[in-house]
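These notes are about the structure you will find just below.
All protein chains of the complex are present and in place, except for one that has been dropped.
Labels run A and B following the written order; every chain starts at residue 1.
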Amino acid sequence: MSEDDQERELRRAAEALLLVTEEPLQPELLAQLLEVSTERIELLCTELAAEYDATDRGFQLVKVAGGWRYQTHPELAPYVERYVLEGQSARLSGAALETLAIVAYKQPISRAQIAAIRGVNADGVMRTLSQRGYVEEISRDPGPGQAVLYGTTQSFLEKLGLNSLDELPALGDFVPGAEVYEALERGLRPDDDE
Amino acid sequence: MSEDDQERELRRAAEALLLVTEEPLQPELLAQLLEVSTERIELLCTELAAEYDATDRGFQLVKVAGGWRYQTHPELAPYVERYVLEGQSARLSGAALETLAIVAYKQPISRAQIAAIRGVNADGVMRTLSQRGYVEEISRDPGPGQAVLYGTTQSFLEKLGLNSLDELPALGDFVPGAEVYEALERGLRPDDDE
Partner (left out) sequence: MMSHAVETPVFQGPFDLLLHLILQDEVDLYEVRLSDIVDAYLAELERMEAMDLDLATEFVLIAATLIELKSKRLLPDDDDIDLDEELALWEERDLLLSRLVECKTFKDAAAAMGGIARDAGRSYPRTAGVEERFLGLLADLLEHTTADDVRSAFLRAVAPKPTPQVSTAHIHQIRVTVTDAVVEMLDELPRVGRASFADLTDGLVERIEVIVRFLAVLELFKQGWIDIEQPHTLGGLEVVWLGTAEVDEVDLELVDAYDG
């Protein structure tokens, strides 16, 4: 198989992007990122998928919800299941619980706001919480930027044995520090340069 | 290349598990899940890494912080950075890097010892580094006072893309040469013999 340099670069860049994406990567977006046509992307991904198949890889490139993503080969599900059961910790980490608590008390809230309050990036933790079904997107910030705003789920309330958010224990005479207010405000400004 | 069924299954299962792991996958865990020896896992992963390299993939299999993980090939960074806007790990400041270097080479080390080397209080920087997960308490000084002693973390190794601390360049490489030493010496000479 001979492959000219441009074709090679395109294939490798597509593999790299597909590796890092957490959601199925839409062909239109991929086309835009690689500066080629959507048709070419579709052809490229189809070829790549066939190549992985032919070389008997443990992963596949599949089209899900209109986008392309890597996933494990179904034949290997038993191993993945073993890994999931083996690798999990039975409790939320301190960081995860704090993040969940911030969402619970301050919803609707954006990821930038959470990060500003916690002082660290909250993306990984938020993804875990969302995978576990404890938080979800509930709206969009109406301002420019339209940040996704998160809230807790019905399942979160059920697990804690609460009927509604009103039943969360009152924070009492707690007064948050100025930095918390600032973080909440800053997060809603369009030019959040963090 | 001929590969017997068992070998094929092993390779595919490893690929599947490496695809789903969010942290570098420790060879011991992989060995346990696949029910083979750690040595065999190391060999398998080394071979896989070489295969991806030989077939010019856009991703690599690398050993970082003691475990194996997929990551994008550095040559494709320009494409990936177009897509991964957030999540780009923040640069470390000069002060943070210097403090981190001292901890990395001198661990276990107390905050007072760090301050003595840097000539400034290290509490603020250490708090930031600890929040970002690059350093942590690893023990206590057995002597009186029982100062907390710090060391670097797995995240630190991941940040630097190193498999272990042994891969850091030797500190001896950075001891100033005769030229610098002489300049310093001359600068601090009380006699005017020149």
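Simple rule for what comes next: a contact is a pair of C-beta atoms (placed from the backbone, for glycine too) under 8 Å apart; a residue touches a chain by one contact, two chains touch by 3 or more.
Because the structure is a prediction, the values reported are computed rather than measured.
S.K.: Considering the whole complex, not just the chains shown, which residues of subunit B touch the missing one?
M.R.: On the subunit B side, contact with the omitted chain comes from 19-20, 22, 24, 59-60, 62, 64, 69-74, 77, 80, 84, 87-89, 92, 94-95, 97-98, 100-102, 104-105, 115, 117-121, 123-124, 127, 158-162, 168-169, 171, 173-176, 180-181, 183-192.
S.K.: Which parts of subunit A face the unshown chain closely enough to count as touching?
M.R.: So the residues of subunit A touching the unseen chain are 16, 19-22, 69-72, 77, 80-81, 83-85, 88-92, 94, 96-102, 104-105, 117-119, 124, 127, 131-132, 134, 156, 159-162, 167-169, 171, 174, 176-177, 179-180.
Heads up, the rule we're going with is that only the chains that are shown with their structure count from here on.
S.K.: Taking each chain's centre as its mean C-alpha position, how far apart are subunit A and subunit B in Å?
M.R.: The answer is 25 Å.
S.K.: For the complex, which residues does subunit B have touching subunit A?
M.R.: By the definition above, subunit B touches subunit A via 8, 11-17, 19-22, 29, 32-34, 56-59, 70-73, 75-76, 79-80, 82-84, 86-87, 131-133.
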